[in-house]
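If you scroll down you'll find the structure; I have some questions about it.
Apart from one protein chain that is not included, each protein chain of the complex appears where it belongs.
Labels for the chains are A, B, C and D, by order of writing; each one numbers its residues from 1.
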Amino acid sequence: MTIQALPALLQALPQDADYTRILPEIVLSLFGMAVMLLEPLLDEEKGQKILGLLALVGALFALAATWCMAQSPGLAFWSMVQVDGFSIFFHVLIIAIAAVVILSSYEYMAVQRIRGGEYYALILFGTVGMTLMSSAVELVLIFIALEISSISSYVLAGFRRNSASSTESSLKYFLLGSFATAFFLYGVALMFGATGATNIGQISHVLQSGPIPLLAYVAVAFMFVGLGFKVAAAPFHIWTPDVYEGAPAPIVGFMSTAPKAAAFAVLLRIVFVIDVHALFWIIWVSAALSMTLGNICALVQDNVKRLLAYSSIAHAGYLLVAFGAAPALGTSAAMFYAASYAAMNLGAFAIVSHFANVGERYVSLEDYEGLSRSSPLLAATLTVFLLSLIGIPMTGGFFAKFYVFSAAIKANLIGLTIIGVLNSGIGAYYYLRIIVMMYMREARKPVPATPPPFALRIALAACMAATLYLGLSPNLVLEYSQDSAQQLVQKNRPESPATTSAALPHRE
Amino acid sequence: MNPNLNLWLIPVLPLAGAAINGFFGKKSSRQAITIVALFFCGAAFACALWVAARFSSLSLPYQEFFAHWIRSGPFSADFSFYLDQLSLVMLLVVTGVGFLIHIYSVGYMCDDPGYYRFFSYLNLFMFFMLTLVLSGNYLQMFIGWEGVGLASYLLIGYWFTKDSAASAGKKAFIVNRVGDFGFLIALFLLIKHFGSLNFTQVFDAVKPISPETAGVGLLTTIGILLMVGACGKSAQIPLYVWLPDAMEGPTPVSALIHAATMVTAGVYMVARSHVIFERAPIALTVVAIIGTLTAFFAATIGIAQTDIKRVLAYSTVSQLGYMFLACGVGAFSAGIFHLMTHAFFKGLLFLAAGSVIHAIGGEQDMRKMGGLRTKIPWTFWTMTAGTLAIAGIPGFAGFFSKDEILWKAYQASWAYWLVGLITAFITSFYMFRLWFLTFFGQYRGEADSTRAVHDAHSAHGHGGIHESPKVMVIPLVILALLSVIGGYVGVPSSLGGNNHFDRFLGPVFGSTLPAESQNPAIGEKRTSERETEGTEPKTETSTELMFTGISVLAALLGFGLAWLLYYRSPDLPDRIAARFSVAYDTLVHKYYVDEFYAAVFVKPLINFSTRILWQDVDRKVIDAAVDDAGYGAEHVSDDVRHMQSGNIRSYAGWVAAGSALVIAFMVWMGVR
Amino acid sequence: MNTDSLSPIILTLVTFVPLAGAMLLLLLPRRARDIRVFALVVSLLTFVLSLHLPVYFRQPSAGFQFEINKPWISAPNIHYHMGIDGISLWLVVLTTFLTPLCVLISWHSVEERVKEFFILLLLLETALIGVFTSLDLFLFYFFWEATLVPMALLIGIFGHEQKVYAAVKFFMYTMIASVFMLAAILWLYAHTGTFDFVAIRDLITSGAIPKFPTAAKWLFLGFFLAFAVKVPLFPFHTWLPDAHVEAPTAGSVLLAAVLLKMGTYGLLRFNLGLFPEQSRQNAWWIMVLAVIGIIYGALVAMVQPNMKKLIAYSSVSHLGFVVLGIFSFTQAGLNGAMFVMLAHGISTGALFMLAGILHERRHTYEISEFGGLASPMPVYAASYLFIVLASIGLPLLNGFIGEFLVLSGAFQARPVYAILGATGVIWSAIYLLWMYQRVFFGKVTNAVNNSLTDLSEVEKWAVWPCAVAALVMGVAPILWLSAIDSAVHSALTPFVHVASRMVGP
Amino acid sequence: MSLHLILFLVFGAICVAGAVNLLVQRHPINSALSLIAVMAALAGEYLLLGAEFVAAIQVIVYAGAIMVLFVFVIMLLNAGEEEETKGSRVASLFGVPGMLTGAVLMAWVVLRRSGTEPVSIGALPGHPTEIAHLLFHDFLLPFEVTSVLILIAIMGAVVLASKPEATERKAD
Partner (left out) sequence: MVPLSYYLFLSGFLFTCGVVGFLIKRNIITIFMSIELMLNGVNLSFVAFAAHWRALAGQVFVFFVMVVAAAEAAVGLAIIIAVFRTRETLNVDQVNLLKL
């Protein structure tokens, strides 16, 4: 290189702003590495807490970094990532989830006697992948990020490696996940083939500037299979119950919220930015199927984790309903839903993991009998989360559902809305079963109930606060999600200002 | 224009008494209770007398508004009071007889533990009855109407530990409700078509309507429905069944409610609605027929009863039939006249019967009485007066009123008259039967009345047969006097009187029909009545006299037969009963009407409700459908979750199949 | 507006004072007595506050009063819009009136988990008042669903043997039905951009909503289904007996007295208010169901061996009257329906209290277990009789006024229905008096019953206010009717032509 | 028929044969060897498409490193011939036919696709410099992020494959 080439080279180097725009990821990675490096140096027993604390601090710093990131919206690294309201929203959400999971893992790790250096590091690294998914606008990066989040999840699912069920869940997750990833990848390849581009913006531009090639349809189909798998939408939901049942409880809380939120973020970009109308009916059917199958199967489950797994399928279905709606409304509804689902589901799983005890022995419904007596406050807290999952007013779950269905009805999706509301009615039953067990039955066998430790209390308080906040005063979050949804939809399609609801293929 | 009479005081006074006794009676002394009860009832009577004294100076009908009750849009029903000749008569009868019976009760109930309760109920009854009588609209009348039913329920079931009493009370209430159903529908019709329930407004609206002669018109429907209500309250066919059972109540109650006042409410109501009935000849005919039939059937049942109170009860039903017959033929004033005299003599008979029962320690079966003439002379003599009055022996109150009814009935149709006449004969017969069985012959009861009886008298300190205390005898005497002289206020002109009573009520029942559209039948009668008042043709008078003779003859025949069977040869009745066992059994079992109702209405209804509605429809169909939906969902759930076989390859198979579908659909979309 | 300074916030206060009380209760130590007293104070305070409403209610006005309308959530245009008219006014007062009584009746009967019980009770009160005061459809649905949880928990935790089944059935049944209403509400929002009841009503009246004529039929049904289950109208009633039998006394009281009224209130406010045309078209079969409900409920009640079930089925019958009245579209019918709601609230509430008192002593509701109770418990028997009489519609007590008006209104509209419905007058006497006879009359057959104690002071304080209310409502219904009348009049304005068409011969 | 096509067909045939053999073989080692054959042949196809650098990496990384890992694990676990178990009807009833349908559809789509023009060796500037430019400039971020991925993979492999410690075993 000559000296003359230096200015050009300097220009070719990433700018400060580029780094700012991935600051949270950098922070997370650094802390992840710090945890990893620190682990061998610390005492086995006492070190756990310090590592966890470090990870938590990392997550909190990442949140702060997100704030920094939010100050400079725009593209970075040559159109690899885009910082906009949408990605900020998901950054905050995912990092917050990670923080809560870390908090609720302290006790779990101690009780299960799992050494935690890699555990916390994996959570942080996984978070990097997920946050990147939400801000990436390049399929390559999306793919890598997706893999980061997936692989860390595979490992985390198998973290109780002595337990047959945990390793099995890990294996199932891994095999099927890779299987689905291959589909996604094939979709990407076909999309590349159809448009010659791997950047979402470019793809969108190409597709909208002319007739959409047939290959693009197929490509979207493949990508949908991959992402549908990640978000556990029917008929690609089938792995969920097994994996959730076997995986460590806090990790299930994590898996059912953060990677899902990230995958939904990607799906939102693909559906609404690339804007393939043809997906409409697939989403319709998938949403209806997810809701119905999830709810129906959950009715007779006796394992709480499995039950919540099915419920998460159903919730994915509700969320998918938003995808059928008009872009701006649908996106904001989906964002809001993801957030409130995260709050309530994390809370529920935090309590489940607390009760699970050594070797996850107490996870069947029977074990929840009479819990309201032995630990009333925890039972009450869990009840609030369950009510939120049912969708009872004053909780975030109610609002989320309400908002999604409201968006759907606005798009005239009456059939889907009816299916949805009916499902939310039916779905109440199995959540109610847990409440019934806790409040309306007396314990028949002794289930050890210890008071929750401080960290878990913080985690629960955070989830509770979020659930109630979203249920009582959702204004701020709603407005934010609406603004960012508006940005997302508008910015990428300056040439088609009209919303697509009119252009959508024949809706009811 | 009119002075303010404060009529509201009259019903409210007994109410206050009821409230005071009801709330504080439990802890008060008996004396205090007595004073309160008698004072408030007596005060009401005094007020009534005061009103009667000022009556002549009023312009009638006198109306008094008290307060709004219900208002809904244009419709309104108020607490208002309405006073005319008819209500004055009722007012005096109710308060007067009521007061007497209150006095009587003090003696009769003196040992009952629920003394305060009894007087509270009794006062409550007075309140409702007076409300009924004085009300200025149908709805307020309905308050009283239902209220007396309530009081009746409470008093019949006064000895609630006795199952039969409790059942009887319930039966009375429910049967009355059946009647009220008709009443209510009538009220709805009135509201719908006249927009009001006020007597004046309704009648003013009805007056221009010409009589309906054919078909079931509006007024006919209203009339018949009102009659249904009256049937319930006044124990007419087919709703009379409750009254005999009501004898489970204490005897003063039977006298007051189930003889003198409440049961006549139906008659009062029909008379009050005469403006409507006059325009609904079919409804009137229905009233007359029901009245006639009831009079006859009840009387026949009375022949075979052995319970002294039951005989009187059937007699009451029968006499009420007379009153309806009178109303049915348009002789409303005759009906009211009979109502009044009946209140006197039937009240007397019941009280006397109570005295008898009191005397022999609670026994009510006449077969176990006999020869009481000398032991309880006051009771005997007063009872005799009552019996003579009801049997229609000339000179006694019942004679005049019954005779008038029969005469008016004849003018409408000879059939009414004939049945009425036979009834009169039977009445005379069973009343004298009662008289002979109770007071003559040998005492057939156990010498020592130690047996447990249901009256409160079981704990009665004084054993042996004894005359009642003065407090009971005095009302008896007063009523006996009234039974003797009460009829002279309305001596028909044919018998030399000038029928003050009829004239007094004249302004109320005077023809309201528009002259040009008079119903021939009623019109004629009206004409004849008017003639009767003035210079009546000789022939009419002589015919009337002849009929009077015939009815007197019938009464005497009845007496004779009773004398023959129950005094002269007391074993004869048994033989007759054996000979005609079917007929006799039928009579003893009251034509099996109760059994019929039980078999046709009560049991099937309960079975239907239990088996079909509850067990089948509710549980096996509706609820099962709900539950099955739940179970169905669980079944589906159980099936569907087999998708989750646990096998990774199967899962991959689902994913592959699903993606094939997605791809296929997308290809189709792309091609399209 | 000549009201005092409290008026603008009074509805907020009345609605949320119980909630605040519940929150404070959460912090109170678990001493049962303190908790009871506190709950009583809170509920009484609410009652006193709620009295502000009728006192300052401007009688002739038919519009909404004490309105408060503040934006709550901007994005879906949700307002914190509350207000009452003559229809909701009394339902609010009914709720606040009954809650202290519920506290009292639970004074001794709830011994375990006292804190939870009263928290749930107060939460329920807030939700119930909210239902009646909301004028924003979203807010309405919000409170509507919010009533479910405390009620289900009250049944499920404090209930009897089959409590879980009953609680779940109650919850699921009403939940599934009400989601249809949610769908309908969402449709309205999607096509009007507002949740405001008044605004939507005006838009509908002016015909400004596109596609409304085609959708209205389904919207009507959506609302109707939710309300019909809540009422409960035949054949959606089977959750009621189960829920009632298993619920604790206070739960039964509020369930019968107020929760069911949510359904009829909804029918009146929303089905009639928003869809007059559809209401008219569907009235005939709804009235048929109502009449079936009246007769069927009564007949089934008659043969129930269980006292609480009997009362529960009697509710089905009584609520049939309400629906009959509402869908007669006559002034009298609607006035009567409103009045039956209130009267039924008082008298059936009291009946459940009385049944609960018996249960507290004998732990059973089986009628055959009792007999002759009038001897050991005279005051109780007298109170019971009084309430029974109110319930069977004795004039001068509250039941009569409403039934009479309903039936006369229905008679003006459809005589045959009214005649059939009027047989309810007979049935109610039969089943209640029969039950009364079996329980109270006769000799004491079951020796245990001899030692039963009469009403305690606390129980008297719980029951007697109901009796007094029943009497006052029966004697001076005008106090209630005057406010109801004008509200009903304006509710009926869209139906004037309907009514005039129907009144003919 | 050009040489190009012949080479394509030859490599393609090896690919197809290898893939089919992978399915047919019962012993995992045989399958692994078939896979290696497929990968090697694919490297040839990449060459034909002018992607020399990719071809090289394919051989080194894929056929070399990754497959060695496979073989190593097969050896480690001493995996024998697979048993015939009737595990899944769904896979054979729905999965396979479904996938085959999908494949046919795909083939049809590819056939329908217009504007396919032939390409040949060297037709594309696949020079490492240019690839490097892309990789370290345009795709810098994904490239760097890959390090996180690899870190996770290492960590995960260590965590999962290491022998559980005594304390953990006790806990379960």
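What we mean here is this: contacts are C-beta pairs under 8 Å (C-beta built on N, C-alpha and C of every residue); 3 or more make two chains touch, one makes a residue touch a chain.
Predicted model only: the values in this text are computed from it and were never measured.
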{"item": "Shown chains touched by the chain that is not drawn here", "value": "A, B, D"}
{"item": "Option touching the unshown chain, where A:R21, A:H91 or A:R161 are the choices", "value": "A:R161"}
{"item": "Residues in chain D touching the chain absent from view", "value": "2, 4-5, 8, 12, 15-16, 19-20, 22-23, 28, 31-32, 35, 38-39, 42, 45-46, 48-51, 53-54, 57-58, 61-62, 65-66, 69-70, 73-74, 76-77, 79, 82-88, 91-92, 95-96, 99-100, 102-103, 106-107, 110-111, 113, 116-120, 123-126, 130-131, 134-135, 138-139, 142, 146, 149-150, 152-154, 156-161"}
{"item": "Missing-partner contacts on chain A, residue numbers", "value": "140, 143-144, 147, 151, 154-155, 158, 161-165, 167-172, 174-175, 178-179, 181-182, 185-186, 188-190, 192-193, 196-198, 241-243, 245-246"}
{"item": "Touching residues (missing chain, whole complex) on chain B", "value": "641-642, 644-649, 652-653, 656"}
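Basically, only the chains that are shown with their structure count from here on.
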{"item": "Computed distance of Cα centres, chain B from chain A, in Å", "value": "79"}
{"item": "Approximate Å spacing (C-alpha centroids) for the pair chain A, chain D", "value": "29"}
{"item": "Multi-partner residues of chain A (each touching 2 or more other chains)", "value": "213-214, 218, 426, 429"}
{"item": "Residue numbers of chain C (touch at least two other chains)", "value": "172"}
{"item": "Contact footprint of chain A on chain C as seen in their complex", "value": "72-76, 113, 116, 138, 141-143, 145-146, 148-149, 152-153, 156-157, 159, 163-164, 167-168, 171-172, 175-180, 182-183, 186-187, 189-190"}
{"item": "Chain B residues touching chain C - in the complex, by the definition given at the top", "value": "26, 67-75, 139, 142-143, 145-147, 150, 153, 157, 160-163, 165-167, 169-170, 173-174, 177-178, 180-181, 184-185, 187-189, 191-192, 605-606, 608-610, 613-614, 617-618, 622-623, 626, 630"}
{"item": "Touching residues (chain side chain D, partner chain A) in the complex", "value": "105-106, 109-110, 112-113, 137-142, 145-146, 148-149, 151-153, 155-156, 158-160, 164-165, 167-172"}
